[in-house]
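Reviewing the structure listed below.
What you see is the complex with one protein chain gone and the rest in place.
And then chain A:
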Amino acid sequence: MTAIDPTAHLTAEQIEELGRELDAIRDDVLASRGEKDAAYIRKVISAQRKLELVSRGVLLFSIFPPAWVLGTAGLSVAKIMDNMEIGHNILHGQWDWMRDPKIHSTTWEWDHVSPSDQWKHSHNELHHKYTNVIGKDNDLGYGIMRVDEDQKWHPFHLGQPLWNFLNACFFEYGIAAYDLELGKNLHKRRRKNPEFRSRAKAVGRKIRKQVLKDYVIHPLLSGPSFLPTLAATFTANLVRNLWSHSVIMCGHFPEGVQVFERRSIKGETRGQWYLRQMMGSANISGSKAMHFMTGNLSHQIEHHLFPDLPSNRYAEVAVKVRALFEKYELEYVTGPLPKQVFSAWHKVVRLSLPNKKPKLKTPAREQEVLAA
């Protein structure tokens, strides 16, 4: 945790009251969830599919530069929609209540090299439960970076600006490796673990299919436009990767976001859990279109509080959540995309070096609460 605990002024009762108020916000949305929301996700899915179809169609003629530009732009947007507003949110179970087996967390597969079920485990189960807990939440630097003073420095971290850049370019592969816990599992003994092997095989299959589709089949279908189509697909994947990496970095890395010690979550109450989500996440401000293209992860704070509420409702939830931040005198970390991206990158660069000052020992939140 950073030098000063920004929640130290809250009493245990206040934290539980905060929890109840957040529960009430959640209940409001649940009670009003219905036809309009269902129509929304159906519309987004159908728009995404049409955009992808049309873009792929245009790319058949990508030997002509205008067609290349148009098709590549369309495909990039389609891929971003698939990953962000559609895939990420469906895999969170946000739309399970519709009971439509085609738009369900148990059946959805996305345009991404990490198979849905593996991603669901590492993301929904580990990251969302242990948000920003050092040693438990691997999203804190994805196991290759140091993004908080409290994480131990290692000479390996000197290269982290480079690692982060490479990770951004090949983000979907980074995520697949991350979901496999490749770093840990490549150790000699673990490599043979049958469970790991079967998961690695599944990733291999998915990669094969994705690569075959993007870099062989579609270029072949384009005939004389083979190479331009290949380049277009590569570009679209790159754009999608850079974009989603940027958005996701903004979720937990900008300055002002807190991290937590392992022991601080022992026996955590509902209120404390909510508080950790509030302090451990950051938003991006911007237009409706921006929120849409980030899959509403620009409302990262709201998403972390209520990961299973439909994404189209986060904007209205955000108003109420922000009011609670003010009421309880907490810092709502948000800002425009360039600012947040810069802030996150700045941290990555800064923390590639060891800490300057000796670390201040601060009491864990739990002790504060007990003392209060």
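We adopt the following convention: a residue touches a chain if its C-beta (ideal position, glycine included) is under 8 Å from a C-beta of that chain, and two chains touch if they have at least 3 such contacts; residues count from 1.
Heads up, the rule we're going with is that contacts and distances are computed from a predicted model.
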| item | value |
| --- | --- |
| Among "Iron-sulfur cluster assembly scaffold protein NifU", "Ammonium transporter", "Cupredoxin domain-containing protein" or "Ferredoxin reductase", the UniProt name of the subunit that does not appear here | "Ferredoxin reductase" |
| Residues of chain A in contact with the chain not shown | 23, 27, 30, 33-39, 46, 49-50, 53, 92-93, 96-102, 104-106, 109-111, 120-121, 124-125, 128-129, 206, 209-210, 212-213, 217-218, 221, 273, 307-308 |
